[in-house]
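Pasting in a structure now, in structure tokens, and then I'll have a few things to ask.
For this depiction, one protein chain was excluded, whereas all remaining protein chains were kept in their positions.
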Amino acid sequence: MYPFAEGNVYVRNAWYVAAFAEELDDGPIERIIMDEPIALFRMADGKPAAMWGLCPHRFYPLANGIVIGDAIQCNYHGFRFDGRTGACVKIPSQSASPKGFRQRIYPIVEHGAWLWIWPGDPAQADPDLLPSLDEIGFGPGWRNENVGLQPTAGRAQLLIENLMDLTHVAFLHGALVDGDSFLESPIQVAEDGTAMRATRLARTPWVNGFYDVVFGPDNRFAGLHESQTESWYHSPGYIRTDIGTIRTIEGVATIDRAVFGLLNFHHIVTPETRHSTHYFSAFSRNYRLDDDDFSTTMKQLDRDVRAQDVVAVGQIEERLQKYPPQSTELLARADKAAVMVRRKIQAQLLDEAETAAISQQRDPAAM
Amino acid sequence: MYPFAEGNVYVRNAWYVAAFAEELDDGPIERIIMDEPIALFRMADGKPAAMWGLCPHRFYPLANGIVIGDAIQCNYHGFRFDGRTGACVKIPSQSASPKGFRQRIYPIVEHGAWLWIWPGDPAQADPDLLPSLDEIGFGPGWRNENVGLQPTAGRAQLLIENLMDLTHVAFLHGALVDGDSFLESPIQVAEDGTAMRATRLARTPWVNGFYDVVFGPDNRFAGLHESQTESWYHSPGYIRTDIGTIRTIEGVATIDRAVFGLLNFHHIVTPETRHSTHYFSAFSRNYRLDDDDFSTTMKQLDRDVRAQDVVAVGQIEERLQKYPPQSTELLARADKAAVMVRRKIQAQLLDEAETAAISQQRDPAAM
Partner (left out) sequence: MYPFAEGNVYVRNAWYVAAFAEELDDGPIERIIMDEPIALFRMADGKPAAMWGLCPHRFYPLANGIVIGDAIQCNYHGFRFDGRTGACVKIPSQSASPKGFRQRIYPIVEHGAWLWIWPGDPAQADPDLLPSLDEIGFGPGWRNENVGLQPTAGRAQLLIENLMDLTHVAFLHGALVDGDSFLESPIQVAEDGTAMRATRLARTPWVNGFYDVVFGPDNRFAGLHESQTESWYHSPGYIRTDIGTIRTIEGVATIDRAVFGLLNFHHIVTPETRHSTHYFSAFSRNYRLDDDDFSTTMKQLDRDVRAQDVVAVGQIEERLQKYPPQSTELLARADKAAVMVRRKIQAQLLDEAETAAISQQRDPAAM
């Protein structure tokens, strides 16, 4: 599977957003994550639960059912399963419940306005590995807006590489930058443990349209400014890109950050299948916090821009599946960040495959 | 293929409804049965014919053509095939017809308002194996209503097991029964040759809504009654479930059967492919025979209730194909009837597979 060999394609030991928290307001939902059907619901105390989504009796989707206490009740024949342990706690028309049975349970935490699950080894599910609330726009002085789930008909890796290769902004989203100065700007790449940052700093004029929305047309200025565009790769499930961040303005000593604040775009990437991805969209800002009209306008603009990526990824996915490549990839200098992220992910996949092999050697019965 | 091993999945030596008789009123139709395209049409004397549905010349669907005498004429190049023998009786632009050729013909009989075909060995196609006219609601004192064909995107076995596990009525069709008393009622299972009955007898109050339609709100009574729900498995292609049959009423010596008559639901299950099923719906009654409004209301209600099963079966089928089971099925006491039917079908499949193997040993050329 592009760009990797077939086989192990999901990094499982990582946090991935399973849903916006508000999606559970009206009862259980089913979500496919890494080819697994998962029932998501809230228990009696409001805590989220994530469970293998098919009833072990007749394979009916559990999320069609209702929650009773901490358990979800299948709406086909009424079997009930506890959200914390997976135990079968009730079978209708009989008094006893099966003792040994456990439905698979996934670690899940609510963090920000999002529900994060850990599809890998539960023992490694450490909440400290989540991006901090400040980083995802839920800290003090920040306002977050969920833009929605944008289903993407392509493998997650295509979306990750899209987000790490900033050059595409000048073509696919040409209205967001001044093309010439953007493309001339150098690319800085910095590793930070498992994370990574790719940054372009361009000397550029006011960008009509986009800046008018973000900063307001009344705040237009004439001189050039240093505009920073940055992609921050945190993990396979979370990337942030910040576009149009003004670092300096020609002839202006102190920038008014109440006007020229920071606007961060959250890219929440959760593999659905080998060929499709849940793309949860959100952004946050540290200025114009009470401006609801700005929120509304910005959500529409954000959704439209991401839709361009969603279409592109879907077009590539369709063609990757149908047409064998005519040549090895033609890489460019601007691919550095994307290639580095690809190597990180490949290393994690290899590491997880080796761990699985070792655990099978120790416990042959598990094979 | 759930719940059986891959391979031989259709019991072929049995009668299956191919169509409601009225479906042939406007000319030939094509129906896929057990992965075979079959042309159904009426010959000169009105008798039905069933023939392999693709013209042997260019594989065009014969059912697009017209009937001339006892033969169907292909609408592509005008070849004609006799409905009784399968002989090619006419090829345009030439005088001679091919002598040896025979298009495959299936045994078919009209019985009740339905056309039944025998997809297996024609020599075994015994009309005495059909359920009687009384049993299917065409005997004296009965009125039958065809509800329609409800295409079901799931394998037939899922529908059969749905129909044999009465517990699901209390959840998926909760409005049809009083849940608590229904689920507490014991399940009786009785074998009857190749057939089988599963019965629940519950002490239960009047069921608002459903009983109001079936018996009329003017006939409401206050005391409990014995309500019988029964699934009768006749063969893989025909099951009947009778819901809300009132056996006794507390404090009532003689039940007025002109009011509290019998209402039987016919479940006609014909495999279309390994993953889809023709679900022909019909019901019959022995009371309110002249009440056309009742027919209309009941048909709508019946269709809506079955649609709940159709949706459930489709959701399970989709997931069975996509997600490997996490465990063996978690069975319950209420599964007894479904499991017994499953064993009957498995035995028939094994028997047909052995017969095929023996006939191939005798006639190696047939391999």
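A and B label the chains in the order they appear, each numbered from 1.
By our rule, contacts are C-beta pairs under 8 Å (C-beta built on N, C-alpha and C of every residue); 3 or more make two chains touch, one makes a residue touch a chain.
Since we're looking at a predicted model, the values are computed, not measured.
Contact with the chain that does not appear here is found for just one residue of A:167, A:194 or A:248, A:167. The chain not shown here is touched by just one of A:68, A:259 or A:332, and that residue is A:332. Only one of B:36, B:110, B:212 or B:291 touches the chain withheld from this view, namely B:36.
Summarising the interface, chain A meets the missing chain with residues 2, 161, 165, 167-168, 170-172, 183-184, 187, 312, 315-316, 319-320, 322-323, 325-327, 329-335. Seen across the whole complex, the unshown chain contacts chain B at 35-37, 52, 54-61, 64, 74-79, 88, 91-94, 98, 101, 103-104.
Simple rule for what comes next: only the chains that are shown with their structure count from here on.
Per-chain CA centroids place chain A at a distance of 47 Å from chain B.
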